[in-house]
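One protein chain omitted, others in place.
Lettered A and B in written order, each chain numbered from 1.
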Amino acid sequence: MALPIYASPLERIWHYTYLVLCTAIFIFLISPILVVIPLSFNAEPYFTFTEAMLTFDPAGYSLRWYDALLTLGMQAPEAIRDGAWWSDMWENSTWVRAAKNSIIVGFWATILATVLGTLAALGLSRPEMPYRRVIMAILISPMIVPIIIIATGLFFFYSNPCSIIGTECGRLTSTYLGVILAHTTLGIPFVIITVTATLSGFDQSLIRASASLGASPSRTFFKVVMPLILPGVVSGALFAFVTSFDEVVAVLFIAGPDQQTIPRQMWNGIREAISPAILAVATILVVISICLLATVELLRRRSERLRGVTPH
Amino acid sequence: MAFSAGAQELTVMSWGGAYGAAQTEAHVKPWSAASGFAAKMVDSDNPATPIKAMVEAGNVTVDVASLEYADAIRLCDEGLLEPISIDDLPAGADGTPASEDFIAGAVTECGVSTDIWSTVYAYNDSKFPGEKPTTVADFFDLEKFPGKRGIRKGAKAVLEVALMADGVPAAEVYDVLSTPEGVDRAFAKLDTIKSEVVWWEAGSQAPQLLADGEVVMTTAYNGRIFNAAIEEKKPFVIVWDGQLYENEMYAIPKGAPNKDQALEFIKYATSTEGLRAQAQYISYGPARQSALKDELLYKDGVTVMGPHLPTAPENMKNALETSAEFWVDRNEELNERFNAWLAQ
Partner (left out) sequence: MADLTAAAPAAAAAATAASAATLTTADGRPLKAALAAAQARAKRRAFLLVAPLLAFVVLTFIIPIGQMLDRSFHHDGFSANAPAVSAWFAENAQGTEPDEAAYAALAEDFKAMRENRTAGEAGTRVNYTLPETRSLFTKTARNADDLAPPFKEAFLAIDDRWDDAAVWQAMRSSSSAYTADFYLAALDMERAEDGSIRRVEENGRIYIYLFAKTFLVSALITLICLLLAFPVAHLLATLPMAKANLLMILVLLPFWTSLLVRTTSWIVLLQGEGVVNELFIALGLIGAEGRLQMIYNQLGTIIVMTHVLLPFMILPLYSVMRVIPPSYARAARSLGATSWTTFRRIYLPQTLPGIGAGSLLVFILAVGYFITPALVGGADGQLISNLIDFHMKNSNWSMAAALSAMLLAGVLVLYWLYDRLVGIDNLKLG
C-alpha cells in the first residue's frame, strides 16, 4: 500500500516503522521453517547445527534422514534398489504408510465435513431457521472444546459406540472410520464458519430470480448458489483438511497401529527417538505446500487475465 | 486400502524408538520367522494406558504389551492381565529351572521381565577437563561442578536420587521416603540446585540437551546415553553411582485375541537366547543369570556389552531397585506435591 499524498511527516515515519514492524513479524513467522530445511540434511542425529555444518564441510551434510524416511520399516532395506525394493518400500515403509494414511483420513474427513457443513450452513443462513443460535453453538462446539477433552471423550465412546443404546456392536477405535469421524468432527466448525460467513453476503433474491425463470431447486443450487459460495466452501475444506493433516492428539487416542498418520509418526520422532527424519518430512511438506500455493496463485492470475480483470 | 484391520496376527505393543526397535529385531521378527505366525510391533506413548482402556472397554487388539514394572503390578492387581506361571517358562540355556534362573522379582504374577533398565546420570566429558563427577552427590555439587543440570520432570526416580545424594544409603531410601520428613528432605535437596535445572519430559531430550550444551550433566535412561556415546561417538560418560534400576515386563492383556501365541512369544522372548538377543541391540540388562554367563557383544560386533549393562556387578555397587509398590500407592500424591514445588 502506498502512502496517501496528504501524509504528514509524522505519518511518514509511522508508515515506515509499520513496514519494518511487519517485516520483523514475517521473519518471526518464517524463521523456524527456514531453520528446519538445512537441519534436515544434518549428518548427526541431533537437531543442532554442528561445527561441520557451519563451516560448510560436506561431511557435515547428508541425505541419511531422507533415506531413513524410505527405509524405516522396510522388510529388506539393504537390498539392491530394484523393482522389488521399491514395492517393498511402497508397501512397508513406515513413513510412506503414514503419508498414505494421512491422505486417506484427510480426504474422507474433508469430504464429509464439507458436504455436511455446507448443507447445514445453507439451512442456517435461511431466515426461517428455528433455534438458530443454539444450533450454531452446538455445531461449532468442537472448536471451543480443548482437544485433549475431545480426544478423551471420543476414545471412550468409540471403544463401544453402542453403549448409548445399551448393547455392544464392535468398536470404532483402531479403525479408519473412527479416525475419519473424529477428524470430521474437528473440521466441521471451520466449514460452518467460513460458509455461513460467505452466505451472509449472499443475495437471497438470486434464488428467487432463478426459480422464477424456471430453474429447479437443484439446478438453482448448482448453477447459482454453488459458484457464488464456492470460495467459502473451498476455504472451509482447506481448513478442514489442514486440521486433519496436522492433528496428533485424537490420533494418539483413537488410531490403531494401522492408522498411524504423519503427525503421529513425527510424535514418535520427537518423544521417543531423536530423529531428524521428522525435519526431512517437514521439509518435503514445506516444498509441497509452496508448490500448491504457487499453483493456486498462478491459476488465479491466469483466470483473472482470461476474464480481463486486472489485479488492483 | 481396506477399512478394517484384523486377521491372524500377533500384535506386540511397546514404546517405539530404539527400544521398540530392539524388541522388534530381537523378539518379534525372529519369533515370527520361527513360529510361522505373523507378528507385528506397534508403538505407544505408554502401553499401560491403552491396555487398561482396551480391557475395560472389552475390545482388546493387543496380544503382548511391554509394561513398566509398576504398571504390570497395578494392572495385574486390577485383573486386567492374564496370569503367567513361572513354571511355564523355559529353563535357562545351562539347564537352570526358570524359577532359579530369573533374578528376584523378574517374574511376577502376570509379567515376565524382558530387560532391566536404569535411570542414571551422565555428563559431557568435554565440559570437565579436570576433575570428573563420580558420585551421585556430585550431581548436586554446583561448586565443584558448575553448570546446568537436566532432570526428568516428575517425582518418580527423582526423589530417590535426591535422597541418595543427601547421603541416604540405597537400602534405606524408601523407608525414609515413606515419612513426611523424608519427602521434605528430598525436596530440600532438590531446592539446592533448582535454579540450575532444565527439566525434560521425553527420554530423547536428555542426550539432546547434553549434545546441545544446554546442560553439562543430566539424568537419563542409560540406553539413550549408550547409543549417543557408542553410535554417535559423543563424549558422554555415565555415572553409575546411585542408579535406579527396574524391570520392564512383557504381559498379556486379559482377552487378548491370540492368547496362546502370546504366551509362546513370551516364552521365546524371555528365554536365555531371547534376552541375550535384545541386549545386542540396546544396553539394558537381561534378567536371567544364565544370559550373563558368556560375553555379550553389541550389534557392531566390537563393543563388549558387560560394563554398559545396569546389572554389571561394578555398576550395582550403590544401586537401588525402584519400588513399584511405593509408586503405585503414592505416584499421584507425590506428583501433585512435585508440581506444586516446581511452581513455587
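One rule holds for everything that comes next: contacts are C-beta pairs under 8 Å (C-beta built on N, C-alpha and C of every residue); 3 or more make two chains touch, one makes a residue touch a chain.
Owing to the predicted nature of the structure, the values given are computational and were not obtained by experimental measurement.
Colleague: One chain is left out of this view; which of A:G60, A:G73 or A:P263 touches it in the full complex?
Modeller: Hidden-chain contact among the options goes to A:P263.
Colleague: Taking the full complex into account, find the residue in B:G58, B:G213 or B:P307 that is in contact with the omitted chain.
Modeller: B:G213
Colleague: Just to verify: which one of B:A39, B:V62 or B:C76 makes contact with the chain not shown?
Modeller: B:C76
Colleague: Using the document's contact rule, name the residues of chain B that touch the chain not shown here.
Modeller: The missing chain touches chain B at positions 45-46, 48-49, 52-53, 74, 76-79, 148, 153, 194, 197-199, 201-202, 205, 212-214, 325, 328-333, 335-337, 339-343.
Colleague: Tell me which stretches of chain A touch the chain missing from the display.
Modeller: Within chain A, the residues touching the omitted chain are 1, 4, 6, 8, 11, 18-19, 21-22, 25-26, 28-33, 35-36, 39, 47-49, 116-117, 119-120, 122-124, 126, 128-130, 133, 135-150, 152-154, 156-158, 163-164, 181-182, 184-185, 188, 190, 192-194, 196-197, 200, 207-208, 211-212, 217, 220, 235-236, 239, 242, 245-246, 248, 262-263, 266-267, 269-270, 278-279, 281-282, 285-286, 289-290, 293-294, 297, 300-301, 311-312.
One rule holds for everything that comes next: only the chains that are shown with their structure count from here on.
Colleague: Quick check: how many Å separate the C-alpha centres of chain A and chain B?
Modeller: Their C-alpha centroids are separated by 37 Å.
Colleague: What part of chain B is in contact with chain A in the complex they form?
Modeller: Those in contact with chain A are residues 1, 3-5, 11, 15-21, 40, 42-43, 45, 53-54, 57-59, 61, 202-204, 207-208, 211-212, 232.
Colleague: Using the touch rule from the top, collect the residues of chain A that touch chain B in their complex.
Modeller: Checking each residue of chain A against chain B gives 44-48, 100, 104, 155-156, 159-160, 168, 170-171, 173-177, 252, 256-258, 260, 267-268, 270-274.
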